Each structure stands twice: as C-alpha cells, then as structure tokens.
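Right, one structure below, let's go through it.
Of the protein chains in this complex, one is absent; all others appear in place.
Coming up: chain A.
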C-alpha cells in the first residue's frame, strides 16, 4: 500500500505548481525580461551554420585588422620584391623555383611570379584593403539608404514620389559600365592627367561610387517598411501624446527598422567585396603595388596556367569569406525575423 501514496501526491504537486505559474506570470522568471534582441540572439546561438559562419567572418576581420602585427611576427612585408635580392627564388622563366608556387617554411603561401613578393603578407594586406573599402562603403550606403528611405516613407506625398522616381532611374542604371567609364573621369577631377593617382583617392572614389549606387535598394526597402509602420497604431499613440516627428522617427520607427537594416547590410558587404575586387580586376579600382584581393586575382589570372598556387590562395580565401558572410546574413535574417524562414 505504500507505492500508491507518492504517485497520488506527485500529480497533485504538479498541478499546484502549474496553477501557480500561470497566475503569477507568463514566464517562470520573476521580472526578468526577454527583449526581442535577446530572443533573436538565443535563436542565433542555436543556428550552427550561423555560428560557424560568424566565426569565419570574425577570423577574416581579425587577420585584416592585425595584418601589420602578423607581418611583423612573420618577418616579411608585401612590398619587398624578395626575388631581386635572392634571384634563386625564381627560375629562368621568372616563375617560383620551388614546388607549389614556392611554398616553404619561409614563404608560407609561396612567392609571386616575376616580382617575387611574399604571397602570405600580400594576401593579408589585400584582405585588409578590400574589407576596409567594403566596410566603409557598406556603412555609407546604409546611412544614406536609411536617411533617404525613412525620410521618403515618413513624409510621403511629393517627396516620396520624387525620391521613388530617382531610385527607379538609379536602379535601372548599368552600374558596372558606369564605374568603368566614369572612374577615370572622377580621378581626373582631382589629379592632373600626368600625375600619379594617390591610393587614398582611389579608395575614397571607390567607396563613394559604390555607395552612390548601393543606397537605392536599401532606401526603397526601408521606405516600404516605414510606409507600413507609420500607419501602425503605436505611431498614432505617440502622436496623440504629442511626440515630435524626430522622436517618432528615432524612438518609434528606427528600433523597428533595425532588423531589415542589419539583414541588408550583412548581405551587402560581401557584394561590395566582390564588386571591389571586380573593379580592381578590371583595372579601375585599386591598382598594383597596393595589395588588394582583386589585384591579386588579376595578377594570378596572368599566370594561372603555369603557377596555379598564386591564384589559388586569394581565390579560395575570397570564396570562403563571401560564402561565410552570405550564410551569416541568412542566419541573421532567420534569427531576427523567424517568420521569414524558408
């Protein structure tokens, strides 16, 4: 007769507990809050692809940031032509003498054909340049897109109409052709035809041109979001209490727009990395002695039939980075916006 007693008591206790829970609060923990951001972070942590991608992306940014430090420890720099001091590094056809593109304990990723620069540091600095430009372009694009999109959406009417048509024109523009045709014109505005174009000007021009064409899509997206949000009752509630337009935009609308903004910019950055590399490859972006991802691939394309290793490292690095960043963008979207799951 002893066993039934605890089994009868157990469910009783259980029901008591559940009743107590449901009456006191919807969640078990007292006054602890679960903010939308916190929930998204919890969802993100459960997404293995996202976490791995994030690690890879962070790794790339870390090595880009620490490139000078790594180069110092490693003892080489991306500008010295090591082959001119030690001709034995290259063979008679100016290709690396050693196997696998001259990979050795001294030159980890081998040496460059013809000039004999160190591939490892060149790649490190190349990633640094490319990521720097892409990051700056992304930030500028996002800022421009948010300002224009939110303004157009919030003001509506004529402003919205004009901005909308302008975005239409911008999006129908063949931007790659424009870059190729107009980059020399932009340089010409600042530098006399015979002078060398300083690298900072090339970088700044790239950032500006990439942003000038990039903001339109994010502006259009946010405009649509704002159009939907500003009719929501919580915006009306803020208006009823006398909130100023600035307060409505910054306190009521913007916090609800972070999701599309973050998703768009995480998907935009890898696109800018490839675009920047593409322009460098075509010779209108960053050019040779400056280390850059696109420059490396362009150089590699000249030699790949003879020395595939030189092409392999920058190419592989870029594929890994862009893939990881895109997967990260997808994971971020899934975490922030769980309803949009594929």
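Assume a contact is a pair of C-beta atoms (placed from the backbone, for glycine too) under 8 Å apart; a residue touches a chain by one contact, two chains touch by 3 or more; residues count from 1.
In the analysis below, contacts and distances are computed from a predicted model.
J.: Given the options "Urease accessory protein UreD", "Dipeptide ABC transporter ATP-binding protein", "histidine kinase" or "Acyl-CoA dehydrogenase", which would UniProt use as the protein name of the unshown chain?
T.: Missing chain, UniProt protein name: "Dipeptide ABC transporter ATP-binding protein".
J.: Please identify which residue in A:51, A:243 or A:287 touches the non-displayed chain.
T.: Missing-chain contact among the listed residues: A:243.
J.: Looking at the whole complex, which of A:47, A:252 or A:276 touches the chain that is not displayed?
T.: Among A:47, A:252 or A:276, only A:252 touches the chain that is not shown.
J.: Give me the chain A residues in contact with the hidden chain, please.
T.: Contact residues on chain A toward the absent chain are 24-27, 30-36, 232-234, 236-244, 247, 251-252, 255-256.
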